[in-house]
Every structure is written in structure tokens, then in C-alpha cells.
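Below, a portion of the complex is reproduced, with chain positions unchanged.
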Amino acid sequence: MDLPTRRGFVNITPEVERVVRASGVREGLVLVNAMHITASVFINDDEDGLHDDCERWLERLAPHAPTDQYRHNETGEDNADAHLKRQVMGREVVVALTKGELDFGPWEQIFYGEFDGRRKKRVLVKIIGE
Amino acid sequence: MDLPTRRGFVNITPEVERVVRASGVREGLVLVNAMHITASVFINDDEDGLHDDCERWLERLAPHAPTDQYRHNETGEDNADAHLKRQVMGREVVVALTKGELDFGPWEQIFYGEFDGRRKKRVLVKIIGE
């Protein structure tokens, strides 16, 4: 992932499905996690308005500015808020794999949530089962 | 699950235990997740006062009203707050399965958390191991 903005949500369900199918595993669990501590992987609705609501809500819970309200930012970073936002949204999801497919409810989609973008980051997909 | 109210918590530990025992699996992991994005599965205390505290706390963090504060509600929904509350409470739990039982600490109980009820929803239980 390499988002051009500080924050954003990207639907990564198709990529995860591709990895799942390539694995050949039919029954098991899939772990999908952000490998960076200012990013998140979560499951919610693929609706732009909601993503906008969510971003404004996170900004209210853990504001980016003023950056000097956070001790972490004394290290030269300005991303303390991103570490906290990721805590609300979570690092990972674990999804059931049934008959070779992600075992999802009607609206479940997997998102990568970026809170300190403009640099390259990775998502890990690990599949276990048979 | 089909709660008659908009919000509520239901202890689903006995149902999960039943599925675990029926599986015959002795050592492994159990994934329990809400299949709906305005509901949660989480582990906490089975104490009514705490559930009431939790509901009031979530309402303070992500208020239901005024509903027009959320762009998601312009789609005709009034449940944007439910999507955010579920994010705080989490979608899923993963529990260790040891000697055929949920490997729990003294007070751990699994709950279904509903934030936009009065309709039928499902919980998924997936067990891997041997």
C-alpha cells in the first residue's frame, strides 16, 4: 500500500480473495493484518459516506493537531494520533474460510486503513487449513 | 440473533460451547464473529451494570442522534453510529481450545453486541484443530 494522502481506506477484499484462491485451502482461517503500527485492517461497509464519517469520528477521538499534545511527537514524528486511531480500528481480522471462499455476511468487506500515509506499507495474509 | 431493541448484549458462551463440543476438536482455535457490520462479538464480564455502563459510554463516543451528523445516514439508513460502535467493540474473538474446552480466564464470557437490532442477524463459529 502506498497512499498519496495521510489518511484513507482501501477495499482489499479482491486481493485477499486472490491469495485465498491461489492457496487452494478449502477449510480454515485467514489472518489479514497491517504490518505497520499506524495502519489498520478492519471489516466494515464499502460506503463512502461512512468512511468519511469514520475519519471525522477518529479525528474527534484522537486529533492530529496540535501535534505537541503528544509526547511521542517529541521524537521527531507527528503521527502519535495515527498510533491511537489504529488502536480503535484494530490491527487485524481473522476470517473463516469455507469451501474455498471467505465466509462473509452480506456486507462484510476488508479494508486497509491508513492513518499516516505517503510511504510504502505492507499487509500480511496468512492462511491455515486444508 | 434477533433482538427486539436497537441495542443489547447477549451472552452466547453456552451456544459456542455446544458447537465446540459437537466438533470433537480437542486442541485448536475457535473464531467467533458477527456476520453483520453493525454488530459485534466480544469478551467481557457478564454483569448487567457494566453492560449498561458500556452502552452509555458507546453512546457518548458515537452518539446515535442527531442522525444527520453522519453522511452515511443520507443513504436512507439511521445506523451510522452502529457501524462506529461496532468498531470500538470489535467484530470477532479468537479463543484457544484446550482439551476440548474454551481456554478461558475466570471471568471471560463471549457476548453478541447488537447496535442496530430489530432484524435477524447471524454469528459464525469456525473451529480449526484436531
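A and B label the chains in the order they appear, each numbered from 1.
Everything that follows uses one rule, which is that a contact is a pair of C-beta atoms (placed from the backbone, for glycine too) under 8 Å apart; a residue touches a chain by one contact, two chains touch by 3 or more.
Nothing here was measured: the structure is a model prediction, and the numbers come from that model.
Taken as a whole, the complex in this structure file is built from 3 copies of one protein sequence, with 2 shown in place.
The definition used in the following text is that only the chains that are shown with their structure count from here on.
Centre-to-centre, using mean CA coordinates, chain A is 20 Å away from chain B. Listing the residues of chain B that touch chain A in their complex gives 29, 31, 33-37, 61-62, 70-75, 80, 83-84, 86-88, 90-92, 94, 121-122, 124, 126, 128. Per the touch definition, chain A reaches chain B in the complex via residues 27-29, 42-45, 47-50, 52-54, 57, 61, 88-90, 93-96, 98, 103-108, 128-129.
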